[in-house]
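With one protein chain withheld, the remaining protein chains of the complex are depicted in position.
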Amino acid sequence: MKNNFVKINRTGPVLFSDYKENSALKKAVRMSRNDILFELRESGLKGRGGAGFPVSTKWMLTAATNADKKYLICNADEGEPGTFKDRVLLTEYPELVLEGMIIAGYTIGAQEGIIYLRAEYSYLIEFIQSKIDEMHKSNLLGKSICGNKDFEFEIKIFPGSGAYVCGEETALIESMEGNRGEPRNRPPFPVNTGYLGYPTVVNNVETLAAIPHIINNGGEWYHKFGTDKSTGSKLFSISGDCKNPGVYELPWGITIKDLLEIAGAEDTKAVQVGGASGICLPESQFSKKVSYEEISTGGSVMIFNKDRNMLKVLKNFMEFFVEESCGQCTPCRIGNVKLLEGIEMIEKNEYSMEYINKLKELGETMKVASKCGLGQSSPNPFISILDNFKDEIFTKN
Amino acid sequence: MNDIEKNIRNEFIEELIRIHGCERTSLLPVLQEFQKKFFYIDEYSQQEIADKMNIHPVEVHSVITFYAFLYEKPRGRNTVRICKNIVCDFHGSNIIAKALMEELNISPGETSNDGRVTLELINCFGLCDKSPSMVVNEDVYENMDKEKALNIIRQLK
Partner (left out) sequence: MEKELRSPVSQRPQEIRKYDSNSGIGAEVTIELNGEKLKVPMGKSILEICRENNIHIPTLCYHEDLCIAGNCRMCLVEIEGMRTLQTACSYPVTTPVKIKTFSNKVRKARRHVIDLLLSEHYGECYSCIRNNNCELQTLAREYGVDSYEFGHVCEPRFEIDNSSAAVIRDMDKCILCRRCVRTCIDLQEVGVLEAVNRGYDTKISTFLDKPLADVICINCGQCINRCPTAALHANDPSDLVWKAIEDPSKHVVLQTAPSPRAAMGEEFGLPAGLSMTGQLNTAVKRIGFDKVFDTNFSADLTIMEEGTELLNRLKKALVDKDDSVKLPQFTSCSPGWVKFIEHFYPEYLDYLSTAKSPQQMFGAIIKTFYAQEENIDPANIVTVALMPCAAKKFECNRPEMNSSGFKDVDYGLTTREMAKMIREAGLVLPDLPKSGFDDPFGEASGAGLIFGSTGGVMEAALRTVYELVTGRPVPFSNLNIDACRGVKGIKEASIKLENCKEDFSFLEGVDLKFIVAHGTANAKVVMEMLIKGELKDYHFIEIMACPGGCIGGGGQPIPTSEAIRKLRAKAIYAEEANLPVRKSHENPKIKYIYDKFLTDGPCGKLSHKLLHTKYIKRGKYIN
């Protein structure tokens, strides 16, 4: 019942496909950096943490910058409710993640890689550290990696201290510098001025795990999966009212209906895609496709059946944001509380539609005025659940 | 706090600074390691850490109060965490939480009278497919129910 790192037999088009350990790393350090960037661009890989920024652009900007030091950070601060794919990757496919980090470091010219591991996953530190130590022994980390005399790379683990907002890349960097995890002003972006002022690439665990496969099979191969704008595959963390919750690797472009079938869900009323900061889809929209261009997500899929109270779901999400907001900027700090208060009014049946609409307008402002992604997406569940389930929620008893 | 306790903490802090460095970037690792040994970061130690890192005590206090897993007040010897995300809640985590609260006679965030257990309700732990789950210190328990949870709690020292 305790720490369970048993590798389940998973199948999937990319990440869960067969992989010979260290094969990509050995290949990569013999490629030129430009060739790697080329493959990456061909692949069309976008960040898998939820924001979806083109990875090749990020790496290219950092690689092109002149600096004494550069850093590569693996964002393992998986805090989005309903997401647990990174935990699975770190426990069952650590070699993919670590090799992805080393290849990234090689490409951008970094000497140090840091895994920012959320405090809640601190029980994984010993395990991951042992993998790092193994790689050291096999000359896959340290100096002259795989015989390439010019390339040296170290990986350290930096444990977080319990803050969802530190999943945001500049808040993460602030946390690593010993400060409160409050996001920074952007620009300048981390690729230009990041950790300690040096160019820094922050990538999600899943993004890095895809790198070895892209190196081995080429960018064009990766591009074949998914849709035109959302290439490759995505790990979906499916949980909630379904028979088979778990992590599934599926190509982008899959519909919600397909997801529900795979997970064995019945009598589904609502699907929350993208975690607490995502949107909630009613049955009428289950034919929508999951992709960056349609329903974008970091992979969290929470399934709610007909018996669940959607107002309670919404309240839970807004309470989450009130607790996790860093408090730095006005719209998020106070706005989330106002949205939660609105929900409490609805619960007590002491509301007016006029005020609820005002709150929705406030939500629209928060989406464009907040300093970071937390405040920019916390109104999403508020607006989508109140819109899509208005019949259920706004019945005056 | 008497002088002996202060000395022990002082020496430990110096050791941590030796290992991790005295730059601001070492603040979080130092606080985490200190907490592993002493369970919480007391007033005296906050000032010592601030002094050795050449920052102000209020900055250390500010950082500690920001993060959910850094503590300034005394804690129990064991920390039990239960997720309050809606999926876990729908699958019964609230029933487990209530049972534990009754058993230990505390509210979330508080410590039992015998100093054994601090109970916390925390945000998504990343174990949604195995809900309801419970984490005790560094150990993860999946697919819990009320009985199993109470059993585990009763065996804690």
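Here the chain labels run A and B in written order, and each chain numbers its own residues starting at 1.
We take it that contacts are C-beta pairs under 8 Å (C-beta built on N, C-alpha and C of every residue); 3 or more make two chains touch, one makes a residue touch a chain.
Values in this document were obtained by computation on a predicted structure and should not be read as measured data.
Within the full complex, the chain left out of the display contacts the shown chains A, B. Residue-wise, the contact with the chain that is not shown comes from A:185, picked out of A:185, A:284, A:352 or A:395.
For the chain missing from the display, the contacting residue among A:91, A:122, A:230 or A:328 is A:328, taking the whole complex into account. Among A:56, A:122, A:272 or A:336, the one in contact with the hidden chain is A:336. Across A:193, A:207 or A:277, the residue that sits in touch with the chain not pictured is A:193. Annotation for chain B: contacts to the undisplayed chain at residues 43, 46-47, 51, 55-59, 61-62, 65-68, 72. Remark: the residues of chain A touching the chain excluded from display are 64-67, 163, 170, 174, 177, 179-180, 184-188, 192-193, 197, 199, 322-331, 333-338, 341, 358, 361-362, 365, 367-371, 376.
Definition applied: only the chains that are shown with their structure count from here on.
Rounded to whole angstrom, the centroid-to-centroid distance between chain A and chain B, based on C-alpha atoms, equals 25 Å. Chain A contributes residues 1-4, 78-84, 86-87, 118-123, 158-164, 175-181, 196, 237-241, 245-247, 302, 304, 308, 312-313, 316-317, 320, 323-324, 326 to its touches with chain B in the complex. Interface of chain B with chain A (complex): residues 23-29, 31-32, 62-63, 66-70, 84-87, 89-90, 122-131, 135, 138-142.
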